[in-house]
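Quick one: this structure, given as structure tokens, is what I'll be asking you about.
Of the protein chains in this complex, all but one are displayed in their positions.
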Amino acid sequence: MIIVMETNASAEAIDRVSREIEKMGSQPHLSRGKFRTVIGAVGEEGAVDQAHLASLDGVEKVVPIMKPYKLASREFHEDDSVIEVGGGSVPKVKVGGPHAACIAGPCAVENLKMLRTIARHVRDGGATILRGGIYKPRTSPYSFQGLGLEALKWMRDTGDELGMPICVEVMDTRQVESMEPLVDCFQIGARNMQNFDLLREVGKTRKAVLLKRGLAATVKDWLLSAEYVLSQGNRSVILCERGIKTFEDSIRYTLDITSIPVTKQWTHLPVIVDPSHAAGKRDYVPSIAMAGMAAGAHGIIVEVHYCPSEAQCDGPQALLPETFKELMGQLRAIAAVTKKEFAEAGELVSA
Amino acid sequence: MIIVMETNASAEAIDRVSREIEKMGSQPHLSRGKFRTVIGAVGEEGAVDQAHLASLDGVEKVVPIMKPYKLASREFHEDDSVIEVGGGSVPKVKVGGPHAACIAGPCAVENLKMLRTIARHVRDGGATILRGGIYKPRTSPYSFQGLGLEALKWMRDTGDELGMPICVEVMDTRQVESMEPLVDCFQIGARNMQNFDLLREVGKTRKAVLLKRGLAATVKDWLLSAEYVLSQGNRSVILCERGIKTFEDSIRYTLDITSIPVTKQWTHLPVIVDPSHAAGKRDYVPSIAMAGMAAGAHGIIVEVHYCPSEAQCDGPQALLPETFKELMGQLRAIAAVTKKEFAEAGELVSA
Amino acid sequence: MIIVMETNASAEAIDRVSREIEKMGSQPHLSRGKFRTVIGAVGEEGAVDQAHLASLDGVEKVVPIMKPYKLASREFHEDDSVIEVGGGSVPKVKVGGPHAACIAGPCAVENLKMLRTIARHVRDGGATILRGGIYKPRTSPYSFQGLGLEALKWMRDTGDELGMPICVEVMDTRQVESMEPLVDCFQIGARNMQNFDLLREVGKTRKAVLLKRGLAATVKDWLLSAEYVLSQGNRSVILCERGIKTFEDSIRYTLDITSIPVTKQWTHLPVIVDPSHAAGKRDYVPSIAMAGMAAGAHGIIVEVHYCPSEAQCDGPQALLPETFKELMGQLRAIAAVTKKEFAEAGELVSA
Partner (left out) sequence: MIIVMETNASAEAIDRVSREIEKMGSQPHLSRGKFRTVIGAVGEEGAVDQAHLASLDGVEKVVPIMKPYKLASREFHEDDSVIEVGGGSVPKVKVGGPHAACIAGPCAVENLKMLRTIARHVRDGGATILRGGIYKPRTSPYSFQGLGLEALKWMRDTGDELGMPICVEVMDTRQVESMEPLVDCFQIGARNMQNFDLLREVGKTRKAVLLKRGLAATVKDWLLSAEYVLSQGNRSVILCERGIKTFEDSIRYTLDITSIPVTKQWTHLPVIVDPSHAAGKRDYVPSIAMAGMAAGAHGIIVEVHYCPSEAQCDGPQALLPETFKELMGQLRAIAAVTKKEFAEAGELVSA
């Protein structure tokens, strides 16, 4: 950690900072420049309290050198983590390292029939994990809010029938207990990325966690949220980039493709992209999905509906089954360039 | 609602959209331009499903004309709402219309002694509501997370002793029940602005709700979150602007002062500003607080600490008691220009 | 154009707006809703003055339906434009439609020897157009500002020698005249995207124009800037996405990959990506370049240096020649998926 002193910081202030660094168990290294003094705190950075140092007299700013997360860092775990989703009644699907996965399904589960139809379509198209919302985070209290646990049972049955693990969003700490026995992967939505109690709660479960990036979260914030889950003992975290808010208004969100290589350099956790929510419009989904894979993502999560105009939620962004199938072909070709491979849906049935 | 058709939309597609609008109980009005057809849906906009229309063939985009919130809108309630915080063991403090309020206290409650000391300082300086965190939303799982319910009891006792209603952040739906009897105002933090279950839960209580704006929320999103609370029957919502994320890196957040006049035009709810979290650094707090009041805010929420270098949380942004007192004098002068008045702390004791 | 009247707009105000629309040669269509009246202006949208209507009493907002640019729009020119760069002393290189191009070279031309060395490297690697800066837009007045016209002559000679058209940034209207005879393609930098006089000036030349997107420009702003060039008679505009400013601080700029499918839907002009300036760091360049091609771009512009630590400008982001060559192989594979093809450098020599 580097402590930059103000131009006119007194010798006393510099001494105080040095002593505080020593109290924290690190060694202060002073560099006295023409205009200002800079103090390096050398040792275990985790032990140094940045906020405390920043609040001392004469300190202009504190520049951390090490990353504030540990379990999520490449330093802690050098190789790519490979997360397994599923097991038990459904095959395990690997995500991470050379393994790319496609998670697909409807935005919201509306009834059993539509769910089964879409699930078959996405499985035929190449998806290996089934998604479907039962609680929907809607910006308006007057929008459709999801069907709850009954819909989760339909998801479980459909997943079991087709040999697909299921990925379902959880929104409230009180839902975790009842959902845990039924899901293979909890999804944490972008708006809950910093719902720290919820992160802790899923961190105590034994199921995989798909952690979407917040709409205004930096990569560092995102990995700190992953750290919340990891620190509770759950090491099966999959990151998901789904677009950030910028001034651009031609599209719903700006998928931050540049975050993919950064994330892969900073963490061992797999990272996938969600082209549907960024695009908001199905025409743009394939290009964005391909860009994500080309940037090095470990897969995609995408919404598919056979009749988008009847969908109760986010119809305009749902891919038609035939477009989805075609897209999967393109994604396989691109994955080959970045040395990744999508599992074949076919393998799963016999697993 | 305006439905803009694609340049080459078929007559059939235009008919379909018109029929769907009729089904929703509105009348379609067609305007055929040289290049494209535009359809106006006239009637109760709430009844028209924007997403459904957007997902129909041939539709380029749907432009809503009316605001998506109701109870929060000026159309619903023309005059400024005046929210009362407190009552019972403490006096009621008014916020809204001509009434400005100052909410002040430590970032986090660390022990009873520091709380009482700071509470006296802020009351002497002119604050009429006491703030203090007992659960802290921290980006890192390794940071101090607050002392919980014991600290809340200290807050209650201190508030009662000084005649100050208390405002305390709630982070998890499971905390609402135990906190409700003790607080006068629930604070919803920026990171929970779209934690919809939490919004619903505080909406069922009878206590005021201070709703901070999310770091990347538009004013519209913010008012929709207020609508979640209002729609549960709780009409005592105070909005709080606390800075948004932008590319600017010289300061922690950009306090969006332009949102103040916009918010006041769109809603009847009071809006205050939080200069501490935007600034991140005490030097900048007074200027930002003054700017907020000059823009028309109904008050401020500000962090104060007599010894910031010992604070366990956000010390660098806490004002010293004497600076706080001086600032309150400046804020009173500015409030007079925008025809608002801060209640005197003195009045409260005798209330 | 849609004019949304205020809730309480008077009949007189509505009449005035209607009359003004008629004066502009369009027909007003009124839709009277329960809360407000909306007026559609049907006719040639270009003829309707949005700002004038917005300034009338009782008008809440004006929503344009058509795009504000013409020559740049898909409506004006349905098929992809294919721009030719070069001709005369060097072969013509096609950009647009199925033709992808790689523009590569040093950030700044430092001396003839380094230029020739790098030019050979990039040509061997697969680039078909040579880039190199002679005037450098530097945020600091104390940074290296480029060598000017002498360096341009070296660029011309090197391009001629290797059969590569040259692309060189112009910064000032006064430079256009002297540069025109020597360049094949003018580059307009991001910071000059709205230097309207410069846009007009290059619009009067007969050379191609590579127009970088401004750091905070929307796609609409960008196409309006292209329209400035096109409206002067120069139809050879190539768009270049190079990253936008967002709150994310882990990388220099956020390459807005979502702008690629949007741009391709709205305009016939080719669009390429610049991964070097977005990344700021060579490690991230290949992933970003591949993402751009996968999203459907018509090529890339990239910085290459054989000894980045000696570069006078932007060394950290320059690719090494061998990395560049490897990247080109990957880009060819990805281009095949999106049905585009990079010309072989070899073809050019014999052209």
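For clarity, chains are labelled A, B and C in written order, and residue numbers in each chain start from 1.
Simple rule for what comes next: contacts are C-beta pairs under 8 Å (C-beta built on N, C-alpha and C of every residue); 3 or more make two chains touch, one makes a residue touch a chain.
Computed from a predicted model, the values in this text were never measured in an experiment.
> Touching the absent chain in the whole complex: find that residue among A:52, A:245 or A:305.
A:245
> In the complete assembly, which of A:75, A:283 or A:341 touches the absent chain?
Answering carefully, the residue with contact to the hidden chain is A:75.
> Which candidate, B:163, B:203, B:270 or B:292, sits in contact with the chain we can't see?
Spelled out, the listed residue whose C-beta touches the missing chain is B:292.
> Please pick, from B:173, B:246 or B:276, the residue that touches the omitted chain in the full complex.
Going through B:173, B:246 or B:276 one by one, B:246 is the residue touching the chain not shown.
> For a quick check of understanding: of C:117, C:173 or C:265, which residue touches the chain that isn't displayed?
Going through C:117, C:173 or C:265 one by one, C:173 is the residue touching the chain not shown.
> Mind pulling the subunit A residues that touch the left-out chain?
Against the missing chain, subunit A presents residues 2, 4, 7, 29, 31-36, 38, 40, 42-45, 63, 65-66, 75, 216, 245-247, 249.
> Write the list of subunit C residues that the hidden chain touches.
Subunit C touches the chain not shown through residues 46, 51-52, 54-57, 68-69, 137-142, 171-174, 191-192, 194-198, 200, 214-216, 221, 224-225, 227-228, 231, 244-245, 308-309, 311, 313-316, 318.
> List the subunit B residues touching the unshown chain?
Touching the missing chain: residues 216, 218-220, 243-244, 246-251, 253-262, 265-266, 278-279, 283-284, 287-288, 290-296, 330, 333-334, 336-338.
FYI, only the chains that are shown with their structure count from here on.
> Averaging over Cα atoms per chain, report the distance between subunit B and subunit C in Å.
Those two chain centres are 40 Å apart.
> Based only on mean CA positions, could you tell me how far subunit A sits from subunit B in angstrom?
That pair's centroid distance is 27 Å.
> Just curious, how far off is subunit C from subunit A if you go by their C-alpha centres, in Å?
About 32 Å separates the centre of subunit A from that of subunit C.
> Two or more other chains in contact with one residue: find those residues in subunit A.
Counting only residues that touch two or more other chains, subunit A contributes 216, 244.
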